[in-house]
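Questions regarding the structure given below will be posed in turn.
As you look at this complex, bear in mind that one protein chain is not there, while each of the others sits in place.
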Amino acid sequence: MGGFFGAVCRDSCIADVFFGTDYHSHLGTRCGGMAAFGSEIGLQREIHSIANSPFRTKFENIFSEMSGNAAIGCISDTDPQPLLISSHLGCYAICTVGVINNSAELTERCIKNGAHFGAMTSGKINSSELCAALIDEGRDFADGIRKAQEAIDGTCTVLILTEAGELIAARDLKGRLPVHVGRKEGGYCVSFESFAYRKLGYADAGELGPGEIVRLGADGFEQLLPALDEKRVCAFLWSYYGYPTSDYEGINVEMMRCRNGEIIAENDEKTGDAGDIDYVCGVPDSGTPHAIGYANRSHVPFARPFIKYTPTWPRSFMPSSKEERDRVAKMKQIPVKDLIEGKKLLFVDDSIVRGTQLRETVEFLYENGAEEVHMRSACPPIMYACKYLNFSRATGDNDLLSRRVILELEGEEGFSHLDEYSDPSTERGKKMRQAICEKMHFSSLEFQSLEGLVKAIGLDPCKLCTYCWNGKE
Amino acid sequence: MGGFFGAVCRDSCIADVFFGTDYHSHLGTRCGGMAAFGSEIGLQREIHSIANSPFRTKFENIFSEMSGNAAIGCISDTDPQPLLISSHLGCYAICTVGVINNSAELTERCIKNGAHFGAMTSGKINSSELCAALIDEGRDFADGIRKAQEAIDGTCTVLILTEAGELIAARDLKGRLPVHVGRKEGGYCVSFESFAYRKLGYADAGELGPGEIVRLGADGFEQLLPALDEKRVCAFLWSYYGYPTSDYEGINVEMMRCRNGEIIAENDEKTGDAGDIDYVCGVPDSGTPHAIGYANRSHVPFARPFIKYTPTWPRSFMPSSKEERDRVAKMKQIPVKDLIEGKKLLFVDDSIVRGTQLRETVEFLYENGAEEVHMRSACPPIMYACKYLNFSRATGDNDLLSRRVILELEGEEGFSHLDEYSDPSTERGKKMRQAICEKMHFSSLEFQSLEGLVKAIGLDPCKLCTYCWNGKE
Amino acid sequence: MGGFFGAVCRDSCIADVFFGTDYHSHLGTRCGGMAAFGSEIGLQREIHSIANSPFRTKFENIFSEMSGNAAIGCISDTDPQPLLISSHLGCYAICTVGVINNSAELTERCIKNGAHFGAMTSGKINSSELCAALIDEGRDFADGIRKAQEAIDGTCTVLILTEAGELIAARDLKGRLPVHVGRKEGGYCVSFESFAYRKLGYADAGELGPGEIVRLGADGFEQLLPALDEKRVCAFLWSYYGYPTSDYEGINVEMMRCRNGEIIAENDEKTGDAGDIDYVCGVPDSGTPHAIGYANRSHVPFARPFIKYTPTWPRSFMPSSKEERDRVAKMKQIPVKDLIEGKKLLFVDDSIVRGTQLRETVEFLYENGAEEVHMRSACPPIMYACKYLNFSRATGDNDLLSRRVILELEGEEGFSHLDEYSDPSTERGKKMRQAICEKMHFSSLEFQSLEGLVKAIGLDPCKLCTYCWNGKE
Partner (left out) sequence: MGGFFGAVCRDSCIADVFFGTDYHSHLGTRCGGMAAFGSEIGLQREIHSIANSPFRTKFENIFSEMSGNAAIGCISDTDPQPLLISSHLGCYAICTVGVINNSAELTERCIKNGAHFGAMTSGKINSSELCAALIDEGRDFADGIRKAQEAIDGTCTVLILTEAGELIAARDLKGRLPVHVGRKEGGYCVSFESFAYRKLGYADAGELGPGEIVRLGADGFEQLLPALDEKRVCAFLWSYYGYPTSDYEGINVEMMRCRNGEIIAENDEKTGDAGDIDYVCGVPDSGTPHAIGYANRSHVPFARPFIKYTPTWPRSFMPSSKEERDRVAKMKQIPVKDLIEGKKLLFVDDSIVRGTQLRETVEFLYENGAEEVHMRSACPPIMYACKYLNFSRATGDNDLLSRRVILELEGEEGFSHLDEYSDPSTERGKKMRQAICEKMHFSSLEFQSLEGLVKAIGLDPCKLCTYCWNGKE
């Protein structure tokens, strides 16, 4: 994933962009970057790896190293950003969030048109540089961005800082990812997360529509290209990606998760599947509010049978020896024995993709004496690997737990009946759930229904991307 | 506070002590240190500030820098540790946890007896060096430790690594702080936290009694001095200091907190004080399980109306300008508006000491639209500043919120009636609560009773230190 | 200036390129970089600032961070290098040495042809990226390099590492800068400095001719484009840029400087200008061997009246306050009073460009009690600012001390008589020397003649660039 934050103010905006970008740290763990424009120095840029230390630590000297009235920052889970680019559009800084599925083809096309690229280790092309090269094919930024977005197979939101000290922001064509605009006395900002600027004293000034492109200065912002009609917001923003305090399309993540958990509880009550449960628990971190909602509705006590040891695990520490790595992987989860031993536990997880980690968690619970471990997925069975945002990056269709189980149950034929498998009331649906229970040692398993999920979000279903679950593009 | 972990094994113990010490990171934020003994290199030592990066990051090269079969590590909230000391007892590494109230007097005494001290900035004496100097006055380690503990006004647990490659561990004379022993195939360990060694594959091998001193080798451990009779375990270990996964005296922290919350809920139910609440909430982090217990018992929905932005705030980052510092202080708490606006909230906090931060939190809730904010303290009113562990370090008696309010209500005379003030059924008790509500803008306020707290812990009250609440030494 | 070193071997070449590049550290103080190609990892790259720590310190982890059988490294006094570039020529690493005077125009041309550039702070274009973009306009590397060199107004030597694991090296069109090839069992190398590879066990395998382009593999090298006829080696390589151990065109720098000093001494003997000197001294560092030659020939004692304090001054340390900076600037030169006070000193400096620093040195000598300070320039008066290599980077024609003095003597008219001014036997020549002596407080001043300098080098004058002195292109 990744996220960005930009601001343009009458006064210095370095602090705003430093803190605003830092508030996107939940969206990536690879690189952080900032670029600024000051009328005397021009464009400046700084990028650091945030693999071992958080953005805030790596950029704590930014106040003395960078200055200006306009700046952008980003958290990137892929390539180093923002880049400074010089082209016929002038010199500008750019960062992007999204996925380019056809980058090889686009790179080749640009090279044919006379471009060269700075390369990264092993010759890979930085996807923001590729995006910039595509934008450069346009006659101006708006034209170029739109052309780039159309050429890209995937998703691409863009934030640009020009050498005129202005910001240009573009939401992706389908509005899969959010772009918010904030306003304060003397300045404007652009942000993936709206809570980021609210904490910094900006008020909401609107959310860009799909494909909308705006230019922002310290005194206002103007639309360069209007929004498109069709919208497909990623539903996983609420169930998985977002921070509890995030709002997307005006809908808060924590609230959605609690409602979602309530709906799961109501369903369990109807079916009686959950049986006689001692505690309702969330798989941390995103499963927690789903579980809170479930507990609040069901009146089954909420509990935390294991807790992550967070004080020193802000980053996944990687010892060099394989043995140590495996050890570390298991070291974060600390059990509270009294809440596990001899207990019947119902866990809610945000989703079940490949199931690898969940399986280890369940084993860990049994090892600590759990009597039963019931599982609830806060979303429907994932039947299609995401092609718009690379949700769970290395996952192909055949890595998905649901598909693997279906393949075992009846071979490739099963893939023609994915709808049935999703539906718990069908024979196939029952078989799949049962097979997963056996494979994963769940005492019972149910998935939130698509209707339930959509209801918990509260948006018109046609505005949501639900491709992972029903394959609808 | 602070904590330590030591291990002595047939094989290398560096990884165990590295991870074991890291599991004490919740106990301090100033310094971390490790010392090891290897038969070829002898004693080695490394200390780093952990003010800006966690122990794990600062010591990640320890595997190549240190080696040995015996090692100790510590998280210190006060002075750099462990120290290597050379004296008539030989050369040894030492770390301590506790408080020395009479350090000036003891330093003078040692200097008169011919000692000198390495000094720290501004001439301060390292409290572990002072403790070592006192131990050196004994004829052997056990004799010296006991004498040092008797000379010290305060609390002092000790962990020593000798140049014979053995560990010597001593619990403080009243057993205010825990010292656990763990055992695995081929080694033994000593730890403040028992979950630390359990995660590393050690089994419980006992908890030292008050004043007990043991020597540990790779093949076993022996008692050097037996436990004393009297015990005064710090009750705040459960309500505040401990990690949810911690067990002290065999009693788990998370369980105690949930039980404690349940008792508060029962009491509210009896008195009807809580009224018509929308959500039960915990002041993070230690208030959370108290609130979960309350919610589970009362069936009032549990909710998280604000959430700390943790991905990049592992340490309190300190910008140089005052203005920025104030800004940062408020930046961690992010509201979930839908859970606050127009809502009646009941919050449980682990304790109310000076009330400074709590007041800001409550204001923050009202600013975000809360209709009512009820407060429950998970322990009785704090009437006496801790003199055994410096709970809330800079706090003197007159900084305590309860005392400040009492002083306002009837002057110093009120301090003769502290018992009455603690008791909600007395006139004075009612007045104090009402005065605090006004001062802090609580819609209502109640404290857990001492009986309730003791019941939630489950230990014989005479084994607990309850000095903060009732002044009993 | 700057320099590069590349190697391609059957075994790992990382150590060779690390040490080989390090041996070019006298040529630059800004950036160091290395790129390597390993068949498994592909191309890798690492760049560090060497402004405060030497190359060797900054790249000491390179052995664990980089691997491969082919690698290039460079010391750059301008932009960060080497770059990884991806274009229709494939992916490759490139570094360049030289000067591009028409970079703005070339950048514009490339952008018109569809290129974009990564930009540096303030939007500047990296000159190696610009060179790469020009090379990319060719149909293959040789074609592209030649075209780039022809397009560039200035000087450009190139070293490329391809994704086939081969090196391609090109000397600039006039052969102003050296490119040596070395050979050892199992490998070949390319180097600016020949002593670099000799110390690493390589034997001389030839020096490229002007414009010659070669491709090197582990088993041999082949010419891609033959050498051109015309050669204009920079004479300053011997008198200023080179390390004493450097050989260019087979002629050693230390030897040339000693011979040069001898010729100056002979001339002084003829004219009797030097008078009754106590000591002959060199302005460190490059003036020293000129002075040794002078002393050896004249039998006037050689002495070191001031010595640079080198143990901790490997880099020009820059304190933030102006006052401290001025102080530091003067702190390197430590006087040996007994060798200055009351003494008649004759100093030889490699050249006199603007004279700023030399003036300060002379003042420093008088402050320490010198009776006379005679000055000898190891080369003729500099009448034209270098346009091929930016010798003394910020210097324009009018900053040159000779021109400034001539302007004062007779205005711009004087610039029509530069030849006369150079000649000490003319009236104008005498006046200029006298005027400089007054301005700079020299007791006497003479310049090496062009004939003397050429004789000291020993090359056919038509193969040398003497533009600085006589304006011949």
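List of remarks:
Going in written order, the chains are labelled A, B and C, and every chain counts its residues from 1.
Keep in mind that, in the parts below, a residue touches a chain if its C-beta (ideal position, glycine included) is under 8 Å from a C-beta of that chain, and two chains touch if they have at least 3 such contacts.
Model, not experiment: these values are computed from the prediction.
For the chain excluded from display, the touched partners among the shown chains of the whole complex are B, C. Which of B:L43, B:A71, B:I152 or B:I457 touches the hidden chain is settled by the complete complex: it is B:L43. Only one residue in the set B:I85, B:A196, B:L216 or B:I382 touches the chain that does not appear here, and it is B:I85. In the complete assembly, the contact with the undisplayed chain comes from B:T107, out of B:T107, B:S194, B:S246 or B:S422. Residue C:K337 is the one among C:R10, C:K337, C:K430 or C:K472 that touches the chain missing from this view. Checked against the full complex, the candidates B:D136, B:E166 or B:D349 give a single residue touching the omitted chain, namely B:D136.
In the full complex, chain B touches the hidden chain at residues 41-45, 83-88, 91, 107, 111-123, 125, 129, 132-133, 136, 163. In the full complex, chain C touches the omitted chain through residues 15, 19, 22-23, 25-26, 52-57, 60, 63, 195, 199, 243-245, 252, 254-255, 258, 289, 292, 295-296, 299, 301-304, 306-307, 309-314, 317, 319, 324, 327-328, 331, 334-339.
Throughout what follows, only the chains that are shown with their structure count from here on.
Taken together, the touching pairs link the chains end to end in a line with two free ends. Chain centres here are C-alpha means, and the one lying farthest from chain B is C.
Chain pair with the highest count of contacting C-beta pairs: A-B.
Chain A and chain B have centres, each the mean of its CA atoms, that are 36 Å apart.
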